[in-house]
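Structure in structure tokens, see below.
Every protein chain but one is kept in place in this view of the complex.
We call the chains A, B and C, going by the order they appear; numbering starts again at 1 in every chain.
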Amino acid sequence: MAIVFIPSQLRSLTKGIEQVQLDVRNVRQVIEQLEDRFPGVRERLCDGDDLSPAIQVCVGQNISTRGMFTKIEADHEVHFLPAIGGG
Amino acid sequence: MSQETKQASSNGKYRVLGTRPVRHDGADKVTGKAIYTADVKAASMANGFVLRSPHAHARIKSIDTSAAEALDGVLAVMTAEDLPDVTDKIADLGEGSVNLAHLSNNVLAQDKVLYRGHAVAAVAAVNVHIAEEAANLIKVEYETLPSVTWVLDAMKDDAPLLHENLYTSSGGEKADTASNVGVHLNFQQGDLQKGFEEADAVVEREFKMATVHQGYIEPHAVVVDWNHDGRIKVWASTQGSFTCRQQTAEVLQVPLSHVTVVPCEIGGGFGGKIAIYLEPLAAVLSRKSGRPVQIVMRRNDVFEATGPTPGAFVRVKLGATKDGKLTAGEAWLAYESGAYPGGMLGPGCMCVFSCYDIPNALVDGYEVCLNKPHIKAYRAPGATQAAFATESVMDELAEKLGIDILEFQQKNAAKEGTRRVDGPVYPKVGLVECLDAAATSDHWNSTLEGPHRGRGIASGFWFGCGLKSSVVASVNSDGTINLTEGSTDIGGTRTSIAMQMAEVLGLDAQDINPRVVDTDNIGYTDVTGGSRTTFATGMAAYEAGLDLQRQMTERAAELWDCNSEDIQIESGNFVSSSQTATFKELATELFKAGEPLVGRATVAPDCSTNGFGTHIVDVEVDMDTGKVKILRYTVIQDAGKAIHPSYVEGQLQGGAVQGIGWALNEEYFFDDDGEMRNASFLDYRMPTAYDLPMIDTIIVEAENPDHPYGVRGVGETPIIPPPAAIANAICHATGVRMEELPMSPPRLWKAIQQNQDGN
Amino acid sequence: MKDFDYCAPDNLQAATALLAEHGDRARVLAGGTDIIVQLREGLRSADCVVDIKNIPELMVLDYSSSQGLTLGASTSCHRVYTHAELPTAYAALVDASKIVGGWQIQTRASVGGNLCNSSPAADTIPALIVHQASCQIHGPDGSRDVPVADFCTGPGQNILQSGELLVTLQLPAPAANSSSAYERFIPRNEMDIAVAGAASWIQLDSSGETIEDARIALAAVAPTPVLATEAAESLRGKPANEESFAAAGELAKNVASPIDDMRGTTEYRVHLSSVLTRRTLARALARIQQGQG
Partner (left out) sequence: MGTKQLVSTTINGEPSQFLCEARQSLLEVLRNETGLTGCKEGCNNGNCGACTVMLDGQPVNSCLVLGLEVDGKEIQTVEGIAQENELHAVQQCFLEGAALQCGICTPGFIVAAKALLDENPLASEEEIRFQLAGNLCRCTGYDKIIRAVMEAGKQMAETTTS
């Protein structure tokens, strides 16, 4: 089971729950399962079928460039972080 | 002169990595042959000039270009009406994304100008002087509006509103009333109240930071030829030819395949040459005039209309136990994003506590529009402002606890397994190694004597990213290699990339001929930014080397009549039970025996390279004038593996000196009308050679597990610690803790006066 | 920038004739380090630019310890500070000439041009004033001499009439037991405009202990460079020491009426005028004591 961390600003939708364990293979499934349990999450994290450009996903210890397609393994942590522009 | 530079680790296991070959493009650059964008000359090329707003905030009521068009020698005139209307589309630029309507609007203002210097029209003429004369004949009628240039003022309810349709997004939830606040971020970890209750000492301070510019010496420049077949060729000064191509195509609403971007040599970027400014203007002027059009920005326009990086207000509160363990941290950040939403708040919030293990923490951040140019990245964007606050408070807290600051940092340093306040857990990182290197450095162990002298230390963190890179390696008949790549070379990356291919193939750096080619001639490659180029494009070069070895092993098996499994690669040589050949020997053989050899690789590493650094500085303060002299400076940084140590040192030294300028003198100085009063190198005051000592470097090598040679990005981290390190040194020299950047002489002198009156 | 006519006359008469003909539509080009920038940035405009570097009188640098210095108005700062004798004879002027822009500026920028640009922050003007330099001006109605101290009338303004040209600067021979110094304050160490500047000249009596005479002039603290007369007079007959210099520094503040701008606050500039006065007096004394007087 992957551990998905709920961003503090979304915890109003999860009634304060900070993390959930999900049986998922990729980020798309994370979004789907979160949306099932906590309606409204998808709208906050996504722009159409993709992650919102304001958001980047961190799986395990890695910031991913693969968005919804990012693979997730058991015991991975999943974090939704602000996107970054570098110098 | 100060001590020679050191490198921490030995270099035993590599032939090429860790050596210091002369860069491949060096001769061109010391003889004046290297071609930068302003050096490009196309047949019958016209010159462009951009008319800019004299007001910080105004509605454009009318634009009359007739007099300009009538001037002898004028070839084309354009306004925003000549640009396609782009929808509110977001374009992913690899590193960061951009709202196309805002990008197009920034390129050429439509109904409103949002900052002084905002482009409103452009002219192409037979020479730049006529273009300028013509631009000055364009009559623009403005209705001026009240302006705002300080972030906290722009957050007030009664502040002048830049965008009627901007609603604060809090984790994707939109506010119901419009304001200048584009984004609100919040991170939480642990139990903040409990954390501060456990603390024996707490320090809280507020810090103000002025807007600063990247300060590259080459002004923005472009040449565009809009051909009669609709194909657009762009010669650009850009950190990323592919992102330049995408932005240009999107703003002009043409297919990507119709735009070719030729990355010329680029005279510095530091994050400020990722967004486009001039490309669509030159393109439209070219289409209208039927000639290639060159536009070179004037220096004052570079200051007034490009960059800069955010001015900010940051409040930081930290608590620790008497044995020096941090128990809680709270930060409140307000970052300006300039004329449009989308700035550097995210990394600011993620970096404010990123150097330390803080079990209980709260970070609140706001990103605010105001009447300045749209904020751009500048070397570890957003991190320097945050670190100035946190590292100043750390120093004060250590004093309060009576603990040595370096020991205090070591006790709380982030390491493998530490969870950042934004959530992720660090893999293997090198902060502890940097702090240990500081503790044993000559500098830290030297005594500093004399009146009004002080020593300061501060640390910093930047993510460093992977993103996408492509390379192609064509093997010549003599076994040398032409390596084509898409990463524009701003500081010697041709060489650091070629060295990684040379290492894997057992060649010398000079056997590889690296070429940065245009967007038609190489696979997609992201910007030279985010400290990624030596890491990611270097990784692609390594992979392309392996690709060649795979192909050559197969072919050698035929040649040597054995199974490919029986051929081993030993330090670049191909070895079977009966035969041995170097790469060059085998390549020469194979050239005679059939198909040419071409290796390729594309990579998109999913990781941060996690660069930590620690800086030590000694200062002397002239108590009569408030002027600070840097007596000695040492940069310590984890490079993972320093491919070309000279260019790693160069990144550490250059970044540190930009940070020194930021700390002491650099700032956007606005008058009450929102006009920048110091838009020149004379009054913006970047450091000259005469303002500095030698900058010592200590390269720590805590190998990055996510790179075949352990490379970490190094470019950005060095700009983060200087303002805090210098502020801490000033405090130990004078007893005054500075809470505002820059710590310019008038400001420091005033603070010293107030401190003396206070005592 | 708009195009203009360029003329490079080789004699005074031709130059003044051109200046008279075009009146305020003519601009003089010496080193060009101010005027070219001003034309380019639209701060000034011209129909005719008169290059005066081909006129022999304006390029002279003639020094003798008995006669003093005759300095052609277009002579570069670089020629001034690389001269063998001027650093001891006119230390303040040499201090100032060394810091007008960087090396590439100093090879072109002239002391006369610095004076005619008449910036309140000009580095060489306070030095010229304490050296009691006078301007030899040539115009349609002949020549006249004016003390440098009376030359500037406001920011960017001076007493030159239409058609008039500054030809030479005359500096009297240096007095015995005297020396001088110029210092400015800038946030960087080079390449900057003075936040405040001070030039000091002192002469000791035969004992070498007591100040016989002194002159102090300040830059960037008023619409024009100013003499700090009260401060200078306070030094007459006083022992040449830090105490006297500090007192003079305090008095120097009385002539400082600076503006607030991005280079410094009023309060800060007033304070700097005392600091710089004190420091330049001390440096001038040190120079006398090191036998550079």
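Keep this in mind: contacts are C-beta pairs under 8 Å (C-beta built on N, C-alpha and C of every residue); 3 or more make two chains touch, one makes a residue touch a chain.
These numbers were taken from a predicted model, which means no experiment stands behind them.
**Student:** List the shown chains that the missing chain touches in the full complex.
**Tutor:** Contacts of the unshown chain, counting the full complex: B, C.
**Student:** Which one, C:9, C:32 or C:156, makes contact with the chain that was left out?
**Tutor:** C:32
**Student:** Would you mind spotting which of C:102, C:155, C:208 or C:239 touches the chain that isn't drawn?
**Tutor:** C:102
**Student:** With respect to the chain omitted from the figure, which of B:17, B:183 or B:657 is a touching residue?
**Tutor:** Missing-chain contact among the listed residues: B:657.
**Student:** So one chain is hidden, and I want to know which residue out of B:186, B:564, B:646 or B:753 touches that hidden chain in the complete assembly.
**Tutor:** Reading the full complex, the residue touching the unseen chain is B:646.
**Student:** Would you mind spotting which of C:78, C:215 or C:253 touches the chain that isn't drawn?
**Tutor:** Here the residue in touch with the unshown chain is C:78.
**Student:** Which subunit B residues touch the hidden chain?
**Tutor:** Within subunit B, the residues touching the omitted chain are 1, 20, 22-23, 25-27, 29-36, 38-39, 41, 72-73, 126, 129-130, 214-219, 265-270, 296, 298-299, 490-492, 644, 646-647, 649-650, 653-658, 680-682, 686-690, 692, 694-695.
**Student:** Could you list which residues of subunit C touch the chain missing from the display?
**Tutor:** Touching the chain left out of view, subunit C contributes residues 1-6, 8, 29, 31-33, 36-37, 39-41, 49, 51, 53, 78, 101-105, 107-108, 189-191.
We take it that only the chains that are shown with their structure count from here on.
**Student:** How are the chains arranged in terms of who touches whom: line, ring, star, complete or other?
**Tutor:** It is a line, because the chains touch in a row without closing up.
**Student:** What's the farthest chain from subunit A if centres are computed as the mean of the Cα atoms?
**Tutor:** Most distant chain from subunit A: C.
**Student:** Cα centroid separation between subunit A and subunit B, in whole Å?
**Tutor:** So the centre of subunit A lies 27 Å away from the centre of subunit B.
**Student:** Which whole number of Å gives the spacing of the CA centres of subunit A and subunit C?
**Tutor:** 68
**Student:** Going by the contact rule already set, what residues in subunit C reach two or more other chains?
**Tutor:** Subunit C, residues with two or more chain partners: not present.
**Student:** Taking each residue of subunit A in turn, which ones touch at least two of the other chains?
**Tutor:** Within subunit A, no residue contacts more than one other chain.
**Student:** Per the contact definition, I'd like the list of subunit B residues that touch subunit C in the complex.
**Tutor:** Result: residues 129, 132-133, 624-625, 627, 664-665, 669, 677-678, 682-683, 685, 687-688, 690-691, 744-746, 749-750 of subunit B touch subunit C.
**Student:** Once bound in the complex, which stretches of subunit A touch subunit B?
**Tutor:** Result: residues 5, 7-10, 43-45, 47, 52-55, 58-59, 61-66, 70, 77, 79, 81-87 of subunit A touch subunit B.
**Student:** Name, in rising order, each residue of subunit B that touches subunit A in their complex.
**Tutor:** 90, 92-93, 95-97, 169-173, 183-188, 214, 269-272, 274, 344-347, 349-350, 377-381, 422-427, 462-468, 527, 529-532, 604, 606-608, 706, 715-716
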